[in-house]
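One chain of protein is taken out of this complex; the other chains stay put.
== chain A ==
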Amino acid sequence: MSTIETRGLTAHYGDFQALFGLDVTLRSGETTAIIGANGAGKSTFMKAITGLIKTAPDMIHIDGAPAGGRDAHTIISQGIAMVPEGRRLFPSLSVEENLLIGTHAKRSGPWSLDRVYDVFPVLKERRRLSGTSLSGGQQQMVAIGRALLSNPTTLLCDEISLGLAPVVIEELYRTIAELRSEGLSIVIVEQDVARAVRVADQVYCFMEGRVSLSGAAQDIALEDIRNAYFGI
């Protein structure tokens, strides 16, 4: 279990600054939703947490200890896993190989290939196919299963519902709810604000690289979110 905290987190792409001093706390065992318009910096935030974008050491703390500036593979081995935007399956790997890549982080825990197949039986049937030959929803299942196989304590999900049919989205969010009940910390980036607020304990709204609103999900009015979202 771990609480991840960012303190004054900034991030740049070359000369372009994408994040301007974010203070965000992802509490252990809770579900945190991050919402915001396109380009608000949601994906950049997740990339900074996972070490894909380098940060200063004290901008990110895991259980109180500075954890910024490390390589992604080190962060992942500490129990943070990501379902990246656009799924990012490996095209030259089969479904099963894509899943097995998750085990390369060498963390032990409740997740095994068999358990992923229990949760997503359709993947077992198609395990020999190329990962990218599946439907969008099935690809998303592979991306989630792959992340779970690293036995994370924190799961970051970047727009898992994008472009999927409503029934598939329901199924994915049922899985997310089960994961939460097992004690996993979950962070979701979601365009569907109502859904995000429904599944989350905490909500952060980003606007242009800053936190424009944050609070417990039950205390936040959709009205406030609309303002924080568009800055009107």
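Convention: a residue touches a chain if its C-beta (ideal position, glycine included) is under 8 Å from a C-beta of that chain, and two chains touch if they have at least 3 such contacts; residues count from 1.
Criterion: contacts and distances are computed from a predicted model.
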{"item": "UniProt protein name of the chain not shown, from \"Branched-chain amino acid ABC transporter permease\", \"Ion-translocating oxidoreductase complex subunit D\", \"FAD-dependent monooxygenase\" or \"Putative mRNA 3-end processing factor\"", "value": "\"Branched-chain amino acid ABC transporter permease\""}
{"item": "Options A:A37, A:L52 or A:L162, residue touching the unrepresented chain", "value": "A:L52"}
{"item": "Contact with the hidden chain (one of A:A37, A:I101 or A:L213)", "value": "A:I101"}
{"item": "Residue among A:A37, A:L93 or A:L213 touching the omitted chain", "value": "A:L93"}
{"item": "Hidden partner chain, touching residue among A:H12, A:H73 or A:R115", "value": "A:H73"}
{"item": "Contact residue for the chain not shown (choose from A:G68, A:P84 or A:G137)", "value": "A:P84"}
{"item": "Missing-chain contacts mapped onto chain A", "value": "50-52, 71-73, 76-77, 82, 84, 88, 90-93, 97, 100-102, 104-106, 146, 150"}
